[in-house]
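Missing here is one protein chain; the remaining ones are kept as they sit in the complex.
Read from first to last, the chains carry the letters A, B and C; within each, the first residue is number 1.
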Amino acid sequence: MSGNSFGKLFTVTTFGESHGIAIGGVVDGCPPGLEITEEDLQVDLDRRKPGTSRYTTARREDDEVQILSGVFEGKTTGTSIGLLIKNKDQRSQDYGNIKDRFRPGHADYTYDQKYGSRDYRGGGRSSARETAIRVAAGGIAKKYLKEVHGIEVLGYLSQLGPVTVDKVDHSVTNTNPFFCPDESKLDALDEYMRDLKKSGDSIGAKVSVVAKNVPVGLGEPVFDRLDAEIAHAMMGINAVKGVEIGDGFDVINQKGSEHRDTLTPEGFSSNHAGGVLGGISTGQDIEVHMALKPTSSISVPGKTINKDNEEIDIVTKGRHDPCVGIRAVPIAEAMLALVLMDHLLRHRAQNTGVLSTTKPIAGQA
Amino acid sequence: MSGNSFGKLFTVTTFGESHGIAIGGVVDGCPPGLEITEEDLQVDLDRRKPGTSRYTTARREDDEVQILSGVFEGKTTGTSIGLLIKNKDQRSQDYGNIKDRFRPGHADYTYDQKYGSRDYRGGGRSSARETAIRVAAGGIAKKYLKEVHGIEVLGYLSQLGPVTVDKVDHSVTNTNPFFCPDESKLDALDEYMRDLKKSGDSIGAKVSVVAKNVPVGLGEPVFDRLDAEIAHAMMGINAVKGVEIGDGFDVINQKGSEHRDTLTPEGFSSNHAGGVLGGISTGQDIEVHMALKPTSSISVPGKTINKDNEEIDIVTKGRHDPCVGIRAVPIAEAMLALVLMDHLLRHRAQNTGVLSTTKPIAGQA
Amino acid sequence: MSGNSFGKLFTVTTFGESHGIAIGGVVDGCPPGLEITEEDLQVDLDRRKPGTSRYTTARREDDEVQILSGVFEGKTTGTSIGLLIKNKDQRSQDYGNIKDRFRPGHADYTYDQKYGSRDYRGGGRSSARETAIRVAAGGIAKKYLKEVHGIEVLGYLSQLGPVTVDKVDHSVTNTNPFFCPDESKLDALDEYMRDLKKSGDSIGAKVSVVAKNVPVGLGEPVFDRLDAEIAHAMMGINAVKGVEIGDGFDVINQKGSEHRDTLTPEGFSSNHAGGVLGGISTGQDIEVHMALKPTSSISVPGKTINKDNEEIDIVTKGRHDPCVGIRAVPIAEAMLALVLMDHLLRHRAQNTGVLSTTKPIAGQA
Partner (left out) sequence: MSGNSFGKLFTVTTFGESHGIAIGGVVDGCPPGLEITEEDLQVDLDRRKPGTSRYTTARREDDEVQILSGVFEGKTTGTSIGLLIKNKDQRSQDYGNIKDRFRPGHADYTYDQKYGSRDYRGGGRSSARETAIRVAAGGIAKKYLKEVHGIEVLGYLSQLGPVTVDKVDHSVTNTNPFFCPDESKLDALDEYMRDLKKSGDSIGAKVSVVAKNVPVGLGEPVFDRLDAEIAHAMMGINAVKGVEIGDGFDVINQKGSEHRDTLTPEGFSSNHAGGVLGGISTGQDIEVHMALKPTSSISVPGKTINKDNEEIDIVTKGRHDPCVGIRAVPIAEAMLALVLMDHLLRHRAQNTGVLSTTKPIAGQA
């Protein structure tokens, strides 16, 4: 497979299938001296974990992460950090019936064609369950970014089907099961999701992430631009079909005189660029948006083929999110944190000095 | 900088500034036995090169590429391929006046902050001139994909400001300076651009690329998914602010029952997915769209700051494209070809067999 | 740290400290369809594991490896393979006294200086315990090499202090605790080690590995030559201070007419080159030798400094191998197997055909 690692200097490598023994990963490249506990990582894992509301899958997983190495007496040592989450609620028998058939919109067909066979239980490696480790690894990055540079990474739901978010109040995001930052839309979301669930169908969503207090200078042109790596990270999240930085697709019909962000002695006067120019962070907020397709596993009957290439009827049983976009919020935050962390280290490698935002870690030279 | 390489097995490394002696690069990982000449690469370089129409920059460059190594008696040897394009029309004096000031919307400010100084002549390394080498390298990939697997990569302009393309006829694309595949829109484009040029302003655009005859199975989950690497490649093109695969941002308001592409014994019945499921190619057309911001270098006067953080007036002289999106078409093709080539080699590494679409290269076991 | 991965296409990433909860790793890039069980990997783990003879450390570890993912119904799926070995016999209190002092010849001082602190229990990450995961990962590579290409990787002790091996009989190697392939030297080794143990001192050793039936063509010039990557792999084993390919240091006083291996219609007539020419395998046996320094942890009293840079006396307690070279034999085999596996995949990526030695894996195209 050889595609299970992300990052050049702050590297996350993951393993594990939806219904295997465990999922896990290795974080390599974390600087020494960072105070980190399993509880620190659990916060975001709990935000992502299934079974927390009636609008996400009914599968119940504690998603308790264990730190197996790389932390000694409460601090990172600079060595690789092993992470493990045991799988518990593996109702694999639900999946026996999809063994020989390919669910439309799923990775069943492509995995089968690529590898000659697949672990079909719960989607195996293609399941979003794998992203729990990304969230844990992202938690380490988030803590470092916050402690050493004061950087904050904040995600939220910006659209769900026809329901758009008009106002972003980050203090609202985590008070509701939709990660919606606009209190006035909670009732509409609730109603929409209730109807949707009844119908057995699913819906797409738009998720946004913003990073605040990012120092100017992160990103390595020309191929490893900050925005290019963000696009890689976000499009690598299950179900994502589009990624935007700043104004995104709106730029198609913008004039240059309208789009360019004026620099003033007090800073930029607007942020159409979304915090990146020439692939390098400008010091403004990094603004990222992404589109997530509706879940493919729905109970609306459909047609598909089986391994013998025969047409068959299909209704996906099992427990699925009617809108995968919702739980993608902490995943998107984690991925943005991983990109920023990696580029922070890469930037640091090139310069003899210390970034102006850096705060000392105890025990560091 | 350390971000000047792209690809894991078919790797392109580039160097060179807009107004330096030359731009160049190294292609590493090309299989031996491929017939390739400088003329093969020149075709796309000529499509991208400046000075070909009144709607692109007036800078004149022959963009003649030299193959310095890796090809012997007309065929690749399996060793690294050196590419060189000498710069000719370097009117650097045009740029003396931007030495100490930061053009709004440009990489001037971020390069200066990141590196402490910059080659300001023509934007230096941040100039789109660098992409000529990507086009040359992509030409090698394109030829291999075509010869060995019958894969074709076709780009086109799909929107320019308010002018949208309604019909995609690939035989039309290269007959006009806009890379527009819809003959009925050529007059509208011409008129729009004429007015735009008069105003001294610039405009955004949407560019699309499609890859045909891609075998099922390319892409390495979970982080190096085919779509994730395509997003990386496209967002790494100068001025790109958004990338979509298949239905892209339209999925936000799609239902699962509507989005999923039904498999039938005769193949998929639709292609909302854009040819990728679970990060792996489905065998359908790969469909990619991207949004390009309007050129920042415009002659509409504006405000900015200089190195001493003082507010100043700015009018960008020099010769610039009023719509960078147009010339991005061959660049987008090249980048998609590079991604597909890399994943073809990565896929091949994992399997003991040979892809069904493979045609033998003379002299290959 | 960011140095915990090995291999480009067949990648092993490890984590874990000597006295932590567990050690583990991820194998990424294993082709699908390979039959593999925990028992397959246990064979070599048992060869390496401590406590098996009076000449190795008295620490007792079952070293039972668990495969957590990537294998389904007995076969690899092509996804990443998680490996875990829980630590059991962690007598960490033995190590309290080295917390603030640096054992001479150990990594104590360098880890402390590099990272600002260290997990001092049993050497933490610098302990050879970490190599157990390399052995497990190497076991997967070994099985693939054997099944698909008939390649065998065979290590042995070739010298221990003054006792040299005169005859290499691979059928003898695994019949004795020294991995000595020369039956006539077993008594001498036994006697030498008994005396050594009494003295509380340790001794160096020479270990050799040979790979048989390697196809011609593996290795990627110019920097990733097969021999260069072998040297990297071997010098990366704890305590190794020298690596030779073929005649090694003997070539210094060889003439060209003497060294060159003549090609005949029946094959090479000698193997001074050790199976590699120009960084590419010749099809002959790959022959590698390495020198391992004597264990630093000895009970012979010595002087050193503590964290306050004061001179102190030191006697290392704990349970250590008097000759680390012995248990390095399965590690060296594993590392050579990993290099060959990686280069096999890299070679395969570059060619449209199939290596002549390839045997089909069931279920593979």
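Following the convention adopted for this analysis, a contact is a pair of C-beta atoms (placed from the backbone, for glycine too) under 8 Å apart; a residue touches a chain by one contact, two chains touch by 3 or more.
Predicted model, so just to flag it, every value in this text is computed and none were measured.
J.: Of C:49, C:142, C:185 or C:225, which residue touches the hidden chain?
T.: C:225
J.: Of C:37, C:53, C:113 or C:175, which one is in contact with the hidden chain?
T.: If we include the chain that is not displayed, C:113 is the one touching it.
J.: Just the residue numbers, please: which parts of chain A touch the chain that's not shown?
T.: Residues touching the hidden chain, for chain A, are 8-9, 29, 31-33, 78-79, 148, 221, 345-346, 348-356, 358, 360-361, 364-365.
J.: Residue by residue, what part of chain B touches the chain that was omitted?
T.: Against the left-out chain, chain B lists 1-5, 9-11, 13-17, 20-26, 28-30, 32-33, 66, 68-70, 72, 75, 77-82, 84, 114-119, 124-125, 363-365.
J.: If you put the missing chain back, which residues of chain C would it touch?
T.: Looking at chain C, the ones touching the missing chain are residues 1-6, 14, 102, 104-107, 109-111, 113-114, 125-126, 130, 159, 161-162, 201-206, 216-217, 219-225, 227-236, 240-265, 272-274, 276-283, 291-298, 300, 302-305, 309-311, 346-347, 349-350.
Here is the rule we go by: only the chains that are shown with their structure count from here on.
J.: Average the C-alpha coordinates of each chain, average all protein C-alpha coordinates together, and give the chain whose average is closest to the overall one.
T.: Centroid comparison flags A as closest.
J.: At what distance in angstrom does the C-alpha mean of chain B lie from that of chain A?
T.: 27
J.: Centre to centre, by mean C-alpha position, how many angstrom separate chain B and chain C?
T.: Spacing between the chain centres: roughly 45 Å.
J.: Calculate how many whole Å lie between the centre of chain A and the centre of chain C, each centre taken as the average of the chain's C-alpha atoms.
T.: The computed centroid separation for chain A versus chain C comes out at 37 Å.
J.: Give me the residue numbers in chain C that touch at least two other chains, ranges are fine.
T.: 9, 29, 32, 78-79, 364-365
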